[in-house]
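Here the complex is missing one protein chain, while the rest keep their positions.
Naming follows writing order (A, B and C), and every chain is counted from residue 1.
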């Protein structure tokens, strides 16, 4: 059970859906950083269910408390414990599911791994676990913004087969992303996506999609060669988010169809620093950032919990028709946006602090 | 510089292209395992350059020595140090490149990170670093084969825009993969791929592609929830291989266009165990293996070193036309096959040993 | 700031004296273990200040809540978060100390390290931090008791120059230790120690001493050779407790005056297992347990906070006479007993789980 991430800037999350609450401990955050609960609450609110009719009706306030590590609005350099109590639990909704492992959920695998399961079924694979990540990520973001003016902006790039037009990575802002409930910065596409999601909801079905992300202002030299290359840690971070199935950086899978002569990013002067003319590398070369924006995309499968009846078996292998009654998102993409940003922030903050020891 | 991978089964690699040699130390390998240099040499030979006219002409024997940790053909449970001397170095070929950072190579980023570079340019981002991984992976594979009859088979799925037809994941063998130099198990596709690679070579250009991989016989229950989910560690492992740009598991990016009702894998009995009818999950649910084959794909960009002249700049930003003279692969895909297998083995062996502590 | 301990069984503590509370997250605890708040509260109560007139008058209930990781009285295998709110804080007592670094306290070094300090002065070096360790240790003890009938008993061996007679390591129980407030199992010695502590208290001074500990029922084979030998991890664990200055195992410092021919522990049969006739090794050979009881001792300095006036300087180096007014223990030894036991339990549980992966 590895619930800790990072080498210097480390976050450890805890909590299931139906215990007293969820939270995180952040160890290794630099001292003397201005930090308040508001800094964290902002991203938690973007992750929270019940923000729009597109998401689950499960309403939770998700109000964070800082339990330690901060005094008079400043970090002490000691572990920052964060806690968000669970409120609206309704465990009865889930009860019917107990003897039947939900298809493509973690019920069966948790049972195999631990020989015991939380009453919520998938235990720590619950979306609620991500609260701790977002809380920790908000602190990482604060550090990155204050130290490097580093900006991280994620958005919904595709929902099902609806794809957003190319964005201007250099100017895209969170405000632009949040202008609609889908978190796709192109209004016309967002409208189509919203409709597709609502259709899914009505049909008791779910739909997947892709979240894209840009990190701007990343200093060159971040990333630990060999096994902890920047892209390797980003890939781990993203594939650790529930419901993800893929990760690509820069040219990604499409780049496999290019020739080297097209794909190579030639150097040019950009002001007083060396930059690259194109950015098929996605801001990373040999596992180390080159100062260009980091660009990556994350694939989310359609969520496993659907309203439609499913033909499956119980734990003993007896055929069963499963009908879920819990409240669930037909599409997690809009709420995944701050989670993707948070995981990117956790990777970058750790890498920045690791590089600091070389200077 | 993080050159260590794994929590219990740990591999640490060392070495650049132009020092005395490269190698690895494997700590945490179970004791009493039968192991000889032959077990390791076999996979090293598959990774070795100079196997065919498709790859670089750089010839290296890459003969491995076990320096410690094995006596009378059995592991002692102590660190196993492996060493492969560098032989055919020709540093002069690289000299011309020194004042100019090669586009999409790690010359510039290593300089930014360390303020110093190995004479080979990209330092540890060299393909030669992967020798240590393959050596360590061969030991991990031996452990997995003896303990679980676990089999890992990777193959070249695409080269540029040439795609292999769907393979039978349950029966595909390494022998079938190795039947041709491209390591694509479909002979007709392999022929086309070989031709495409040779065309590239003639033009002084390079081409990318996708390596696919199946892991069969994986016991259910492997993978550490939250940050070290099976897919997260596989993603890190694969994106740590030089020249990779993407990773997907199971349905991957294509799965984002499916509905939940199609994508969910219903349970059925398979002999005396519960299995799934489909395998869009790719053998992993909630970060934990479910006993079905693990299926994943890795995107490799076209290699950065090409013969064609490139318009770029030197380190000071002065325009330069760069013409490489070193010997390089027009396509790394065939040689990447054993590297992908080795990294998968390292992840699985570590996860198996971590799970063992729960039983 | 490294607040995490352990490789598989991992405890992360958080909290200062004057924030909302202190606690711990235990990751890697085996699933299906019976666990309730009572199991933890018992040891916390032994650590709690205000138990007797020998200790500080600061009264705290130190009531623990399990926030996650346990359902229906059983561990889930997921992170167990524990929280103990701070109640009786009286920050005003400490205020006078702010501009003056207290001698032999952590005020000065925290300032040097972080450039900021908690209002309590020594930040995480506070005795209150140890609540998280004791809470985590109680869970580790439960696991060790259920799996191996392993018993850990610590006691106060010396206070100042008053030394307890040799104890029978094979039979000594916690009940015998707790029979008096000093936690020295020899009643006559305990009486002398109590008097010495009270004398110190009256004089506004403090006194040090030695805690001894025996671990019985330790299976052979625990301990990770080289850098994580059993004695090395025990030494780290003990020297991480506030106010400790030394650690010795088995014959310890006295053993340096023996000859090898006296010191070697010859093998003999003990029932159906091989044991040793003497135990100068203290249960560990080559860093690995041999099945004999582990015996070690920990030196505690006289606590730094005293009532007597002290001639020192402020942070700027100006001479100052410092008179402390806070409530403090004249002798931490009795309360250190459960802390020593807890740290030993954390080391042993982690080592047992690490060894499990070899079997």
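Worth a mention:
Everything below uses one rule, namely that contacts are C-beta pairs under 8 Å (C-beta built on N, C-alpha and C of every residue); 3 or more make two chains touch, one makes a residue touch a chain.
What you see is a predicted model; the values in this text were computed from it and never measured.
Of C:112, C:173 or C:195, it is C:112 that touches the chain left out of the display. Residues touching the missing chain, restricted to subunit A, are 7-8, 30-31, 77-78, 225, 353-354, 356-359 (touch as defined at the top).
Residues 1-5, 7, 13, 101, 103-106, 108-110, 112-114, 122-125, 129, 158, 160-161, 200, 205-210, 220-229, 231-240, 242, 244-253, 255-269, 274, 276, 280-282, 284-291, 299-306, 308, 310-313, 315, 317, 355, 358 of subunit C touch the missing chain (whole complex, contact as defined above). In the full complex, subunit B touches the omitted chain through residues 1-4, 10, 12-16, 18-23, 25, 27-28, 31-32, 65-71, 74-81, 83, 113-119, 123-124.
We take it that only the chains that are shown with their structure count from here on.
Note: centroid distance subunit A to subunit C, computed from Cα atoms, is 39 Å.
Put simply, the C-alpha centre of subunit A and that of subunit B have 26 angstrom between them. Centroid to centroid, with C-alpha atoms defining each point, subunit B and subunit C lie 46 Å apart.
In subunit C, the residues that reach two or more other chains under the touch definition are 31, 77-78.
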